[in-house]
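Of the protein chains in this complex, one is absent; all others appear in place.
For subunit A:
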Amino acid sequence: MTENLLFEIEIYRLYKEEVFLGNSVLEIENLRASFRIKGDYYAAVDGVSLTVHENEVVAIVGESGCGKSALALSIMGLHNLKTTKLEGQVNFQSQNLLSLSPAKLNKVRGKDIGMIFQDPMTALNPLATIGRQIEEPMDYHMKLSSAAKKKRTMDLLRRVGIKNEQRIYGQYPHELSGGMRQRVIIAIALACDPVLLIADEPTTALDVTIQAQIMDLLKELQNQIKSGIILITHDLGVVAEMADRVAVMYAGEVVEIAEVRELFMNPLHPYTRSLLNSIPSNMEAKAKLHVIEGIVPSIQNLDRIGCRFAPRVAWVPEEDHETNPQMHEVKPNHFVRCTCYKNFHFPEGRVGEKDYVAT
């Protein structure tokens, strides 16, 4: 077993080197997604730039309300365009997805971009059989005979680890457990051989053991299909196990991007460090967990001038922050926003949060 393990680690290293030479699948440039609230537009995703390469898992982490899902939905064009304004560029296969008409966009999403949704209980249509739901994207994007479709569906079900695919094919979602449903959703996302896969919290709604199974499945599939994956999650454990590169988001901005090992060994931005310190399994038993003061500001109340994390690290002197925070390349491929990471330390003896007062 150890030999096998060493071999795999070697393969992993080799393919890692390839990744950085690999082609980019998706290039997001200065993406801004603003929602209309009472006549004014407020940006939930505020100038995000991100590149996803072939065969690479890019994780996007942050608390709820940081704009992770809004980013994913912008890429897929799933926002309501009447109340949303999208600016910037999402370059995918040499076209800007934001400028495409819905008809053209429909040719891309579901085919070249697959999406895995968070809640397997609500993402499936309760009135259609599993087979029907996996074949649906094939109807739109591929010209296949019904026999070929069925064969392909059976293959997909086997690939996502469902053993009795004949039976599952004709069953309805309510007959399956949560883990099985999530596997079906992954099969739907993979139906037309996507080049890019967006997984929005794929394991959050699942039990621990099922979560482990789904993570292992995604890792295995990633090695087979060679597509880029955007993994959106708030669980740093899932990130540590799955990601190649990590982007930490706060209040609509990316505050730190680094390779996964670098990020966990040498986290720099105060927000990243606070997140890592607030996880129970990372700390000594019974030790105090770090609490990030305050909450993520809502997009209307967000102060868009200066470092957006500053109000939550009030003990950091003002001159440590930049007036107009930029991304700095601290090490090759390790970017951090703002300069406040330089002298950042956790205050001694400050535990809990007594003066966290309702507003």
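Convention: contacts are C-beta pairs under 8 Å (C-beta built on N, C-alpha and C of every residue); 3 or more make two chains touch, one makes a residue touch a chain; residues count from 1.
As a convention for this text, contacts and distances are computed from a predicted model.
Per the UniProt record, the absent chain's protein name among "NADH-quinone oxidoreductase subunit L", "ABC transporter permease", "Peptide/nickel transport system ATP-binding protein" or "Tryptophan synthase beta chain" is "Peptide/nickel transport system ATP-binding protein". Among A:Asp139, A:Asp207, A:Asp303 or A:Glu329, the one in contact with the hidden chain is A:Asp207.
The missing chain, though absent from the display, is touched by one residue of A:Leu236, A:Met249 or A:Leu268; that residue is A:Leu236.
Of A:Leu71, A:Met215, A:Leu231 or A:Val336, it is A:Met215 that touches the chain left out of the display. Of the candidate positions A:Lys104, A:Arg158, A:Lys288 or A:Arg304, contact with the hidden chain is made by A:Lys288. Within the set A:Pro102, A:Pro280, A:Pro317 or A:Pro332, the residue that contacts the chain not displayed is A:Pro280.
Contact between subunit A and the unshown chain involves residues 1, 4-5, 8-9, 12, 63-64, 207-212, 215-216, 219, 234-238, 240-243, 260-261, 264, 274-275, 278-283, 285-286, 288-292, 295, 351-358.
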